[in-house]
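What you see is the complex with one protein chain gone and the rest in place.
Order as written gives the chain letters A, B and C; numbering starts at 1 within each chain.
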Amino acid sequence: MSKTITAFDYKVADLTLAEAGRHQIRLAENEMPGLMALRAEFSAAQPLKGARITGSLHMTVQTAILIETLVALGAQVRWASCNIFSTQDEAAAAVVVGPNGTVDNPSGTPVFAWKGETLEEYWWCTDRIFDWSSEAAAAGEDFTGPNMILDDGGDATLLVHKGREFEIAGSVPATGADDSEEYSVILELLRASLKNDPTRFTRIAGEIKGVTEETTTGVHRLYEFHKRGELLFPAINVNDSVTKSKFDNKYGIRHSLPDGLNRATDTLIGGKTCFVAGYGDVGKGSADALRGQGARVIVSEIDPICALQAVMDGYQVATLESVIETVDIFVTATGNTAIIKPEHLLQMKHQAIIANVGHFDDEVDMAGINRIQGIEKIEIKPQVHEWRLPNGRSVLILSEGRLMNLGNATGHPSFVMSTSFANQVLAQIELFTKPDEYELGVHILPKTLDEKVARLHLSALGVELTQLTNDQARYIGVPVQGPYKVDHYRY
Amino acid sequence: MSKTITAFDYKVADLTLAEAGRHQIRLAENEMPGLMALRAEFSAAQPLKGARITGSLHMTVQTAILIETLVALGAQVRWASCNIFSTQDEAAAAVVVGPNGTVDNPSGTPVFAWKGETLEEYWWCTDRIFDWSSEAAAAGEDFTGPNMILDDGGDATLLVHKGREFEIAGSVPATGADDSEEYSVILELLRASLKNDPTRFTRIAGEIKGVTEETTTGVHRLYEFHKRGELLFPAINVNDSVTKSKFDNKYGIRHSLPDGLNRATDTLIGGKTCFVAGYGDVGKGSADALRGQGARVIVSEIDPICALQAVMDGYQVATLESVIETVDIFVTATGNTAIIKPEHLLQMKHQAIIANVGHFDDEVDMAGINRIQGIEKIEIKPQVHEWRLPNGRSVLILSEGRLMNLGNATGHPSFVMSTSFANQVLAQIELFTKPDEYELGVHILPKTLDEKVARLHLSALGVELTQLTNDQARYIGVPVQGPYKVDHYRY
Amino acid sequence: MSKTITAFDYKVADLTLAEAGRHQIRLAENEMPGLMALRAEFSAAQPLKGARITGSLHMTVQTAILIETLVALGAQVRWASCNIFSTQDEAAAAVVVGPNGTVDNPSGTPVFAWKGETLEEYWWCTDRIFDWSSEAAAAGEDFTGPNMILDDGGDATLLVHKGREFEIAGSVPATGADDSEEYSVILELLRASLKNDPTRFTRIAGEIKGVTEETTTGVHRLYEFHKRGELLFPAINVNDSVTKSKFDNKYGIRHSLPDGLNRATDTLIGGKTCFVAGYGDVGKGSADALRGQGARVIVSEIDPICALQAVMDGYQVATLESVIETVDIFVTATGNTAIIKPEHLLQMKHQAIIANVGHFDDEVDMAGINRIQGIEKIEIKPQVHEWRLPNGRSVLILSEGRLMNLGNATGHPSFVMSTSFANQVLAQIELFTKPDEYELGVHILPKTLDEKVARLHLSALGVELTQLTNDQARYIGVPVQGPYKVDHYRY
Partner (left out) sequence: MSKTITAFDYKVADLTLAEAGRHQIRLAENEMPGLMALRAEFSAAQPLKGARITGSLHMTVQTAILIETLVALGAQVRWASCNIFSTQDEAAAAVVVGPNGTVDNPSGTPVFAWKGETLEEYWWCTDRIFDWSSEAAAAGEDFTGPNMILDDGGDATLLVHKGREFEIAGSVPATGADDSEEYSVILELLRASLKNDPTRFTRIAGEIKGVTEETTTGVHRLYEFHKRGELLFPAINVNDSVTKSKFDNKYGIRHSLPDGLNRATDTLIGGKTCFVAGYGDVGKGSADALRGQGARVIVSEIDPICALQAVMDGYQVATLESVIETVDIFVTATGNTAIIKPEHLLQMKHQAIIANVGHFDDEVDMAGINRIQGIEKIEIKPQVHEWRLPNGRSVLILSEGRLMNLGNATGHPSFVMSTSFANQVLAQIELFTKPDEYELGVHILPKTLDEKVARLHLSALGVELTQLTNDQARYIGVPVQGPYKVDHYRY
């Protein structure tokens, strides 16, 4: 894996890159009022002193500010990206060098991430963020790994759980014929780990106080772990804070979907027929963005409630099959699998665009598409490929079917990440400082903290908040300072 | 109260009115696919056979179809409106006469409601729907009142609770100086009831299996009753079904707010500056409707999360005080009290319009406004009043500060009421047929029923629902037929 | 025609009606800042002193304010409506009684219009407004008719042209088998006129200085007259002032289309599939309004430029035939003929709604529909008819296929009519006071007047206009005070 290390070292050595990243961080800090407010509120008290946080989340400029906020609150941090394409190298470099460091004397945080990792490299990076031996040595303490995880999609959490499971079993199972390429890479990594240190992940799991998880997909995995009785430590579901799911998922994608389409293809969205699979928060933001650009949007849904919302919002709701031949741009936003299948490609218009914003790359069945007889893949530019089909037409697939808003653009913008990451910081503080209040299970942040996150973002947008009078608070039976809604309120 | 009875009798006697109502019912049935589907599904099984339902809900054409659906499923029903202005007299007449009745031989359901009741008349009507003596006599049974309540705003439920409370106390408290006019009417009624039959409401309360409540306000009252340990029977919170709160509240008001403004004032909404107090579901629908007509919308909020939603949706968020002098149309949608106060009126533009869609008439402080020195009230037409202010300007207040979408228009349209009322019917069936599954408390309908309501409304809107494959259902860990979401999902 | 006169006399006698109209006029004056500003600017100078204006335009509250503005500027006026359904009786009554008159001693302006005229009554009214004998007698002068026409749709202008044509020919042609019912009524009227006074319309035509025409349809007729060399006096095309066509046509219909749909049917627009035939200004406003209510809108067009605009604005563009079975609400906005034909009705969904906003009633082929074998027409309420089709389904046709925004609602709101009518007033002043500047032909108002009309409406909407600096004016080569655009600028 020497190539990888070299690539990373090279980046660290590149002060120009780090400087460019530092400029971007400085500008983005103005767009992340939530994180900056938390620094102002908590940096004296150092609530995360003693926290060793292993973070697996897209290594962007915004994440750089999250990392530096965690550090400002007292934490030690090691970081990897949670997606092979999403790293902004200048942000990674800037975090490693640190605000006051130099190439020769970096003073920042270890980051293991670069744009365009292979799967092997990706899992090597994920493995690295669990290796806290140098920190243990420096501290003269006896720990193996982190005591906190900050996760996005659950890969870091998965690695600990699987690692411990196989250590207890005493062996890693053989790779099966149906296993995905990625799972075979994980198994290989864990085989090496088991051989090298047969109790490593068991020790690591024992040290961890909890995980805070960013996304729907990762949260879903956590609920599954817990349902099966396999969850090893408490989790906070950051995704379902209102100020996360209803902001990052909806307003973030509203921004980054058209941004990614534009950077990838420069195709006019206006006047086009766009198909959005899924009308959850991500689908809602997608449809809104496309309509805002003058597209005609058709939505598909499996949930009758969301389908009814879509039609009441003015969208045609149809199955993919019934409209496929009229669609110019396909957007998958379901979090499910096999939404766009190989046979679909053959029915599409020439140069139809396929864009996945729904987390994993099996939403568009890339494996199946690769197996189409006679298909040819041409790189137009990085993350933009033309797939020539045997029928003489071609389609454009963005970011190899992975998250195109990260691969073709720069992900959610700073402001929405500030709402999302302020939740992460508060969740880390909760789990780390009040372990007794969070028993084994998957928790949602208290509504007061959710409202606090919102409050931290208002003045930057010029919002004047109305104050409840005592009479009014009494009339609706809530405290003057909130929380203002019942827990099941849907916003 | 002879005047009242006469008025009502006169209406019943008016076959022309009933015929007009019957026409409207027939047309509206096509717009209420949920209720009609429930009739088709359940009329053979008669799940509500034996149910005696006391209903207090705006007596509109849509409610007529709800009532006749309940009857089609086996129930006996007595009905009043829950608002003094909201009754459509032709709908009331048609329900009384019944689909196959005549004026001389009515075969319908007893209704106690007409447009423009006084407060005394209103509570007399509410009292009437608890008097099931004629039904008891006809059945040769020994009951006093209903065994089910279907409520909107909680007035029927309140009457039983207060009635029983005072019966147990042995006396009705004296009317206090601070008591509202309405509360003094209630106390007066209960004094008469106590005198006439000192255990009447105690017996009624004991017969009731449960209540299904329609609105935020009524649900809030129920939670308060339950918190104080005073709730007398289980309740289903219909308001918080997704297919109710996210449809009726949002899409209903989107329709009926501009409709009411137009019918009341014929004022161009486009180009105007509109102020919407509150950005809950009703406020969201209001803002959307006004923007859809080309207005500039300013929103006020006390909840930082909703405030952040408003600004992310592109609205200016400000306090009433800071923008009051620039606003043409004021809409209150908070469910709170004293949003628009007398002193505000004096700062408003000439002929500014005040429209309350937030449930009670204290959202606009009508009592206070009436007390402004030198104010003059001129009726432009029914439910539209010009209030001439001492400063020489005037403002228009719609529906006397009560729900203008009901008072100045015809309320939510049939289609959204179909989603809301299908929840009511299913909730009535649940509480009546499965009493053991609903302990004392406030319950939300199971998500499967919520999804069922949505499903019943799709084909009428031309929606093609996508079917999950088995693989996909397994992938996201849900049954192929749903429910598709975790309970805390916010839609 | 005694019935007619009686009906009208009754209305005039009804002071309650006139008082109600006066209230509405007073409120609407606040919404017509353009007309009120013209009164303030010109009432001292009396530029229309000596003008005898025959007006044919929907007799609404807004028109009442137009009439009273013309009078305030010195004119004498006689008025009829230009549509059999569009009169608001209270407005007509108020104009007749006048601001300071009484029933016994009316001091207003003669109006010949009421809601729900027959075709015979309609043309009788139109004939009346050309009879200025009482005014001539009162003035001791020798004129037959008006010296100015203010027209909407061109019926008044048509009557003069046809009347004179037949007088010159010496006879009125026999009614042909293909002549419409309406044309046969006109011929009948002119036969009577010719018999009674064989040079009446020839004398009237000779007295007229010019006509100002309100609508696309009427303007089209004028251009046709002029192209054939038949135009008898100069015309100002008010319709094509930007502040008319781009405001009244677009923003007026955005208001009054959903208003009419709501008042007629109370049907939820949200979630429905709506078809808008024609994407001119009226179609653009219609589509915008329907989308603003959450409908899915499909547009049809014959002009490729307008079709391209529609698709770029995000609408599906399709032929009626290809989508007819999926549509809930049909809106015709073409100004053309036979858009919806009898055979179309048989393909429509049950209770589909048909709404014409495109001027004449042949846009929906009512004559053809009446001839469908076995069709049955049921009046749901005035101007709302259910047509039961032989296939068992029914459709709802609003306002008998005539302008439903006038027939089912109250037409364009005051504010947009203020822009439109301010153009009318300025056009009347131009033609009456500067006859030498307007040779025989069809003219558009100078851009300075168009901009003046806009300027008169800004402060009421809180607009702050930016002032050009001298440098900036020089830079773009326009006067600091305007006009700011080249004549062919499209806005």
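Quick notes
In this section, a contact is a pair of C-beta atoms (placed from the backbone, for glycine too) under 8 Å apart; a residue touches a chain by one contact, two chains touch by 3 or more.
If you're wondering where the values come from, they're calculated on a predicted model, not measured in any experiment.
Residue-wise, the contact with the chain that is not shown comes from C:V311, picked out of C:V77, C:V185 or C:V311.
Touching the chain that is not shown, out of B:G314, B:P382, B:P435 or B:G477: B:G314 (per the contact rule at the top). Summary of contacts with the chain left out: across B:R39, B:R78, B:K115 or B:R296, the touching residue is B:R296. Contact between subunit B and the unshown chain involves residues 270-271, 273, 291, 294-297, 308, 311-316. Panel shows subunit A; residues 20, 23-24, 27-28, 30-31, 61, 251, 254-255, 258-259, 262-263, 265-273, 288-289, 291-294, 326, 350-351, 378, 380-381, 386, 396, 409-410, 413-416, 461-462 of it touch the chain omitted from the view. Seen from subunit C, the chain kept out of the figure touches residues 220, 223-224, 240, 242-243, 245-247, 251, 300-312, 316-320, 322, 335-338, 419, 444, 450-452, 454-455, 457-458, 461-469, 471-472, 475-477, 482, 484-488, 490-491.
Simple rule for what comes next: only the chains that are shown with their structure count from here on.
The most central chain, judged by C-alpha centres against the centre of all protein C-alpha atoms, is B.
Computed from the mean C-alpha positions, the centre of subunit A lies at a distance of 42 Å from the centre of subunit B.
One simple way to say how far apart two chains are is to compare their mean CA positions; for subunit B and subunit C this gives 40 Å.
Counting only residues that touch two or more partner chains, subunit A has 308, 311-312, 316.
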